[in-house]
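Shown below is the structure under consideration.
Shown here: the complex without one of its protein chains, the others still in place.
Going in written order, the chains are labelled A and B, and every chain counts its residues from 1.
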Amino acid sequence: MNHFPEAWGRPRDDVYGAYDHSYLQTTGPKAHTSSPAVTGTSVLGVKFNGGVVLATDNLASYGSLARFTDVKRLRVFGSNAIVGFGGDVSDMQYIDRLLESIDIRENYSHHGNMLNAKNLHTYLSKVFYKRRSEFNPLWNHILVAGYDGEGEPFLSSADLLGTTFSAPHLATGFGAHLAVPILRRLFPEEMPLEEVSKEAAIEALKQCLKVLYYRDARSMDKYSIAVITKEGIDIKENEVIEGTELGFC
Amino acid sequence: MASLLDHSAGGQTVGYSFSQSAAAPVKQHGFYPYTDNGGSTLGITGSDFAILAGDTRSTSGYNINSRMVPKVFKIGGDEETGEGAHIILSVVGFAADGNALKERLDSVVKMYKYQHGKSMSVSACAQRLSTILYGKRFFPYYVTAILAGLDEEGKGALYSYDPVGSYEREQCRAAGAAASLIMPFLDNQVNFKNQYIPGSGEGHALQAKKAEPLPRDHVQELVRDAFTSAVERHIEVGDHLQMLIATRDGIEEVFHPLKKD
């Protein structure tokens, strides 16, 4: 029996060993994200005549564990831009809060929220670049969709290093390997945007989601899809991939 | 958790989530802040012009990110149209650093004009670019930069850099993924290395052909040949060739298709 009252009710040192106080250390080097924890997989995007369509599935994985099955990874900014997130989900939620505060600040300003998707992409890529330069990255790869300053459809990507690029169709993560070749075949880059219909773009993304569901182990059959046109944003967050041969699983 | 998420090989333990992590050495998956986005750039000067060229492919590993990501920029001009610029910069290597560098130099040149009421000379800009690069000596911009324009006498000026800011004025320079393929070609075709005047002597007495500034259309042909050849032999080069040509009348931009395979 230990006679010190402060030891009562605590794990016994002779059984469990002395408590490891290193867990409580407050000094020492500051820890930064060096690998993501809960992650989302691919984001897919296609430009069409007069708009852009973006899609992700609704899964957030913890390693190989399908941890959260109802996570919406498409976020709407203001009234004319969408961001699709791949990578760390907590970093996604942080960026989402950041976007929320920018939207509020802009709406309080005398000119209203005039930031378009292109402005938003520039901003987010700088946030990523700044954080990577501080060795404290936001572990995401995102697609931003909407319109540029000229009112043309806009689709661009930014990643945790601050790398940016734009193309008529883009995909992050596994999608870069599996979806992009499909999209490049369906909509060759020399094909003018006017010839890509909204319906064809949506159908193509659904096909790609199905292929990814078959071959990407960190994907699922519930997905979100957002279509942005001059009329506004049409977002569906509880879609199911249809006609799969994995119904028995 | 570390064993769960760490996909890199090494350590004999099987990666079950319940395996004792004490048995496995603590593996660290560090964050590496750089990547290589491939591509190549090239610059050549003439008596009254300077050309900077680059392909527009952006890669990561074996993936092509996009076929249209320019690497050559106008510095100090209008954001949308590039109007009013007289300096050009090419950056190849890590594209995010390249963009950051471009924007820093661009705002430096603009502030110079605002504060002094005149445009920055290319030589001053070249020196400033060197100090910007050296300022990040211990966390460098992972890029090879080439700066070009016209000097005070109206002659083509070209400055090439290493990632930490050492620089030199040259007649021509190739940089990036296919630099080792293009540079020897330029040595031979621009600086006439290993070219001799026929019949000027025997053996070592042969006189070397003297390098002299080349006319603009000839230089543009050289640039196109250099890139079509580089595309054949390097997977990270291709899609489109972008050329910016600084002349007395401003900066011209030309695009040519390259192979997309």
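Criterion: a residue touches a chain if its C-beta (ideal position, glycine included) is under 8 Å from a C-beta of that chain, and two chains touch if they have at least 3 such contacts.
Note that contacts and distances are computed from a predicted model.
Engineer: Choose one: "Rabx-5", "Multifunctional methyltransferase subunit TRM112-like B", "Ras-related protein Rab-11A" or "Proteasome subunit alpha type". The correct choice is the protein name in UniProt for the chain not shown.
Structural biologist: "Proteasome subunit alpha type"
Engineer: Quick one: which of A:7, A:65 or A:114 touches the chain that's been left out?
Structural biologist: Considering all chains, including the one not shown, the answer is A:114.
Engineer: Just to verify: which one of A:14, A:150 or A:199 makes contact with the chain not shown?
Structural biologist: Selected residue, touching the omitted chain: A:150.
Engineer: Return the single residue from A:62, A:94 or A:123 that touches the missing chain.
Structural biologist: A:123
Engineer: In the whole complex, what residues of chain A lie against the chain that is missing from view?
Structural biologist: Spelled out for chain A, the touching residues are 109-111, 114-115, 118-120, 122-123, 126, 149-150.
Engineer: Residues on chain B that touch the omitted chain in the whole complex?
Structural biologist: So the residues of chain B touching the unseen chain are 78-81, 83-84, 103, 107, 110-111, 114.
We take it that only the chains that are shown with their structure count from here on.
Engineer: Roughly how far is chain A from chain B, centre to centre by C-alpha average, rounded to an integer in Å?
Structural biologist: Chain centroid spacing, chain A to chain B, equals 31 Å.
Engineer: Chain B touches which residues of chain A in the complex?
Structural biologist: 32-37, 62-64, 125, 129, 132-133, 135, 137, 149, 157, 161-167, 170, 176-177, 180, 189
Engineer: In their complex, what parts of chain B are in touch with chain A?
Structural biologist: Counting only chain B, the residues touching chain A are 1, 4-6, 17, 28-31, 33-35, 37, 58, 60, 63, 65-69, 80, 94-96, 99-100, 139.
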